[in-house]
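For this view, one protein chain was removed and the others were kept in their places.
Letters are used for the chains, namely A and B, taken in the order the chains are written, and counting of residues starts over at 1 for each.
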Amino acid sequence: MTRNARFIDERITLKYGTGGGSMRALIEQVFAKGLGDVGDDGIGLAAMDDGAAIRIGDQYLVIATDSHVVQPIEFPGGDIGRLAISGTVNDLAMMGATKPLALTCAVIIEDGFPRDDLKRIWESIRATCEEAGTTIVTGDTKVMGHGELDGLVLNTTGVGLTKRLVSDAGLRAGDKILVTGTMGDHGLAIMATRNELALETTLESDVAPVHTLVRRALDVGGEGVVALKDPTRGGLSSALHEMAEKSGVGIILDETAIPLREEVRAVGEILGIDPLVSANEGKAVFGLRPDCAEAVLDAVRSHPLGRNAAIVGECVSERPGFVVLDTGFGSRLLAEAEGELLPRIC
Amino acid sequence: MNPSDAFAQMKFRDPKRARGLRDALERLVQGADHAPVSVMHVCGSHEQAIAKFGLRAAFPQELQVIMGPGCPVCVTDVPEVDEAVALAKQGVRIASYGDMLRVPGTSQSLADAKAEGANVDVVYSVTQAVDLAREHDEEIVFFASGFETTAVATAAILVDDPPDNFSVLSAHKYIPPVMEIVAEMPETKIEGFLAAGHAATITGSAVFEKFVERHGLPVVIAGFEPLDVMAGLVKLLEVINSGEPRVENAFPRCVTREGNVHAQKLLWRVFRPTGGRWRGIAHVPNGNLRLRDEFAKYDTRKRFTIDASALWSYAPPKLVQQCQCGDIMAGIASPSDCQLFGKECTPDKPVGACMVSAEGTCRIWHQYGGRPDLRSMKRGAA
Partner (left out) sequence: MCLGVPGKVIEVDREMQIATVDFWGVKKEVRLEVCDAPVAPGDYILNHVGFAIRRIPPEEAAETLALYDELLRLADEQDLMTADVRAELDAAPDATRSPKVAPDESQ
């Protein structure tokens, strides 16, 4: 059960989709209730991991699914297509399935959507599939009336195989936390494009498939990699809160060690949004046994997508489920994002 | 050192100096002849800075830094919110700063009205509200919340010939009068005030001199970087210990004695101070800012007939009676003293304004854990 036992409001509002505590409560109390599970050896809905796993012989079949509703559809650094493919490839990787077998893609298109935009997004999907070493094998196409949907919605499902499953619940006191690069890039890049904010920036989304990076870490760290998660909606904060809660440990983060782009921090300060609750779409968070941490760090840094990797925290037995941020000036509890990310204003 | 590099190099966040200042605080608190030493700040942004940088975990145990009524959203009273909500439900398009959206009125907030179909826009600056008025034919009402610093922006807009379909519903407030109220409260144990650096950038430090004379309580003006806050507190404790109350400016890069005279003139040309209720603080003489007659043309209250009576037919929820926001904002209670805190009243489902605003004490305490004893949690201990 989640730390703050919430009850579900009469009407499902936007906050239930933001990836934080409310969403988890909704899944626990509504979606997962009463559904049969996958058996002792697998990972099912109730675990609320990045994907599911079903045992087949001496391996696990890993399945992950995502719907993508990002607005704007095309943004600095990427688009909804690249986001869709990367997102699912990464979800599979976060369970340990770093060689995606195949993807599906269902599209729901709004009546009036420009053909050339669709082609451009599809080209991005093709390119990202190639980059990820996978392809789309089946899908579905629907068109809804004008105004019934905002442009385009994509759903992708991916499957992969792995001999070793890595969950997000394997931490224990003493384990180290590693992030593969700068935090908050995607979420703040999206916020910065909102016209009414009139900010001129060069911020870009970090959207990318990181499965080969995870592979490298798993090859070097082996059983020492005890937890894996990608810090998407809700950012590093959500990812760590989930890991801490499920594992029954507290986490202390060294804020000064967390890699951040200057511009991301600047936009975050101006908008009043903490980069640590802002989404990342090309990063991973690892929980590592202390004896393999440095080796994994070196391995990750040697990968083009992991140049700014850093060890940023440690697990402790106190305050299980909580994440404490050592700011360099003092400490505070790291907050989780609640509700829509509205810039803080007077 | 090239002075402008100070910003680029984030010198005002230098952890080493911060540690030195923290040690200075510890020494000064030990040097006081009593404990705890209680000081108050009256600025939501100071609380945010303290929370964000985790300064509370670094303050000495015997130093109490209390947040007073410095969150403009939190002190916007129920009838003022009702005016905006009533207008929205009457079909008028409202532009508002985002934080005000979820503040509860008698029965509803602007967010509730919006969910029911009212036209409410979130803006990040008053200039956006004016842009809306230029782009559309319909009436645009700007729900103007915020203290005097923000009121200056509203004033600048109003003297700049805004379009005819634009008007301002002023809920602006003025801080110095409420410091008087807090200083005069019998229960108060406040020994000194940390004043808001940005408001003082406009008003100047001189505005606090009479206050200090009247009440014998020192006022130190501080900025918002972590070093600014620490230095301000060090200065305040020094002055308290000296027994010679005075006004001190610990934010010299932005605050002068006379302040920004041009902005002051503009502010008082457009607004007049008037007595009014602040949420939880009853009557604050001269605490509210309303449009002068010269600007009646743009005064929402004169342009529209606002009928908020329909909102009063809902019985106020019982929980509101247990809400301790008033005492919390006056600094006589902490969020943890309130029975509703963290249970019936959470950021998800706020009862009082202190839980709604990003600068509200209760919200900040809930998010950041108030003043948890995090000193014992060290890395490398496992």
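A few remarks follow.
The criterion applied here is as follows: contacts are C-beta pairs under 8 Å (C-beta built on N, C-alpha and C of every residue); 3 or more make two chains touch, one makes a residue touch a chain.
Computed from a predicted structure; not experimentally measured.
Residue B:227 is the one among B:122, B:141, B:227 or B:354 that touches the chain not shown. The omitted chain makes contact with just one of the residues A:27, A:173 or A:270: A:270. Checked against the hidden chain, the listed residues B:107, B:127, B:165 or B:367 yield one contact partner: B:127.
The hidden chain makes contact, of the residues B:134, B:246 or B:262, with B:262.
Set against the missing chain, the residues A:46, A:173, A:257 or A:295 yield one that touches it, A:257. Although one chain is not displayed, its contacts with chain B can still be listed: residues 1-4, 6-7, 9-17, 19-21, 23-24, 27-28, 43-45, 48, 70, 72, 124-127, 146-147, 149-150, 152-153, 155-156, 160, 196-199, 201-202, 223-224, 227-228, 231, 234-235, 238, 250-254, 259-263, 266, 359. Counting over the whole complex, chain A has residues 77, 180-182, 192, 198-204, 206, 208, 256-263, 265-267, 269-270, 272, 282-283, 304-308, 310, 328, 344-346 touching the chain that is not drawn.
Methods note: only the chains that are shown with their structure count from here on.
If each chain is reduced to the centroid of its CA atoms, chain A and chain B end up 35 Å from each other. Remark: chain B residues 13, 15, 18, 22, 48, 51-59, 72-73, 97-99, 101, 115, 122-124, 128, 145-147, 149-150, 226, 230, 346-348, 358-359, 367-369, 372, 374-382 touch chain A in the complex.
The touching residues of chain A, counted against chain B in their complex, run 4, 6, 13, 15, 22, 173-174, 196-197, 250, 252, 254, 256, 272, 274, 313-319, 322, 324-333, 335, 338-339, 342-346.
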